[in-house]
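Shown here: the complex without one of its protein chains, the others still in place.
Labels A, B, C, D and E are assigned to the chains in the order they are written; within every chain, residues are numbered from 1.
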């Protein structure tokens, strides 16, 4: 069975991990969650309330990581997913994360990223020259990485599909599934 | 475009609303969330921690209901979804909820329910004689309703697909999609 | 000194455990709290806020269980209390809980239950043919168990006294005390 | 029907308000809760966890006040109760609270106070020369008020009954009931 | 380098510990936090919201204590700080805390206290005859200790500087710095 890899960690956004995780399992892929270490992760809920100028944060779901970044052999995986929340801010500095990300871009394997996920691509040096969605407040980071920001629910740039945040899941995953079925079918 | 209806309310389980909601949007359906009244709903996070004998509850995501139960014309919808959490406990007593549920069973339209969702089917009088999954602690409620409880990630009984809780989403939705594509394709 | 038994567990409603617990100690009974295992329990606070369609849940008091269900010899106790909250949903499936409950009904010993407590009586098979109060949203469960639901602050059916939720404590416990003093006085 | 008055406010300890409130209603008294203003009050949960050197605080129950301190005619009441938590710290400075408290002491009507409640008696100038329980950390406040601190679950000094905190409810209320039935029976 | 001592513990007010702690480090002092035992402390956030009649409490910052009260040799320190929150209520009963406090008063070394901090001075018997600010609701405690309460952002009584609560930090610390630079300069 084809395997898909998710790169995340504590403080990742709950829905942004769980939706693609469960969606790809539903599709028939085997899905592995990699994190700084192999243990139970604590995700958060990012949402909006009236009268607060950015997203709120509450504690969300917990879920076990399947393996540590250091133990990831990217050859084992046909595609890569990088959810958002506050995990991308720190996992992007992990040398293994950068090694893994570069593998997928070098081999032109499908990649889906969302919200703060593009920060990881930027840190790995693979965002330059590309077009991407992202959490809109990150537009300066996208530009600083030499990429073009598009404020859209699903941006397709080759085999890379990006979105702005969890409300974009439907369009974002619909497009990623098209890429995935074409490039890396379940079997 | 074919429309799907979700019956839920405050205290519904966040993932159990959002996964099927976003999944069916991804598939191309129009999805409407009905609740006791048309306003922003507050969902909860049900999860497990070591050393606590049942699920924990934290505040989760908020999301607007599209219409009130009283305003639902079930003829408009090709399928019905009833997520779990604590919403089923009280929405099952709403006469409009019972009216809506019976419509789908009388016309043999696809129905997906999960976790505490079967409580709504029981209250509407449509669970008798059927086989269903449910949150396992609800086995006595399933039996009291004259139905057979099966401890499985996806139970298919005609056009009704049930599961135990949000970790079953992948299998549960995979089976429901099969039923839905067969009985009520997007277009 | 006469002993009274409380069957409860994690996620029980704080006041619904503590009020009868402290009230019977005040009266002079020895009171034992039984739970799935003998350890500190975490109760919850169920309350209501404007604009939320069911009760809210917050973390409440902690209190040690005196013994595990498996270690309960019901002969030791003159009366039984089953508080509400979310504990009844899962403790009702414990074979020892069912054994204990049946003992009290078979010997016609006083029983007080409140809110979600009647779910335990139903699962033990002793609610059929009786009249009971309960948390009003549970009316379908009462009926499914073959019992009659009464929306009242204190329902007396033989030596069984039931109420709807913690605001009913005064009337519920007043009636239970009358039964208790008559059938099982402190000494 | 004889009436009992409770003096409390926001941040009062949940159980310390609700146990005597419901207990006296159970006994047949009419009970009025007075607070700085007539509105819904927010109580708190004070509890203990390992590794924290004092009580923890969480949000607890809400309950409406029946009347404002300013509107209390103490002649209407046969007894007074002052629960603990953080309410006594500030309500003691209310001139009406002091007026009310002095009335009960001048007329030798039964008074029950618990935990931080004795702070209110001290501020009203009625604790001097008496013996009282209190939350043990308040021993210096008891002494500063010219009173004697006793580390006991129920201290009876004339018609005044005091305790240390909510775990003392059974003994505290048992003694207070004896005083009350003697001095101010329900009817 | 001159050393300053802070006496505090779990449930101290976050800002009231951290502002003077960091401020004195900024100034060049070595600062030691003493607590009931040498471990990580959990502070709280006391703040105000509309419609709640006293301060609210939330969990705040954590920070390690440097030493236990029992291990404090007050000769090592040129000045003493006692922040507020709920720590003063219980640390004032510690014999070592009282020993330490008396040392600073006997030797006329600079002392800064704020909010509930004066409770510690009162319990150590050093507040009598002095003039002090404090959290305003504590006025009766100040008077009971034989001291004069002044409702001011910074009260200077000899080498003792007191304030009402964390909003007074600027004035309170400005005055304390004047005293400190005069009596106990950094080097």
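The working rule: a residue touches a chain if its C-beta (ideal position, glycine included) is under 8 Å from a C-beta of that chain, and two chains touch if they have at least 3 such contacts.
What you see is a predicted model, and the numbers here were worked out from it, not measured in a lab.
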Left-out chain, listing which of the shown chains it touches: A, E
Residue in contact with the excluded chain [from E:9, E:36 or E:60]: E:60
Interface with the undisplayed chain - residues on chain E: 14-15, 18-19, 22-23, 25-28, 45, 47-49, 58-62, 166, 169-171, 173-174, 177
Interface residues of chain A (partner: the chain not displayed): 9-11, 35-36, 39, 42, 44, 51-55, 57, 86-87, 89-90, 92-93, 119, 122-123, 137-141, 144-145
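Criterion: only the chains that are shown with their structure count from here on.
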Farthest chain (mean CA position) relative to chain A: D
Chain centre separation in whole Å, for chain D relative to chain C (CA means): 28
Centre-of-Cα separation between chain C and chain A, whole angstrom: 48
Contacts with two or more other chains, residues of chain A listed in rising order: none
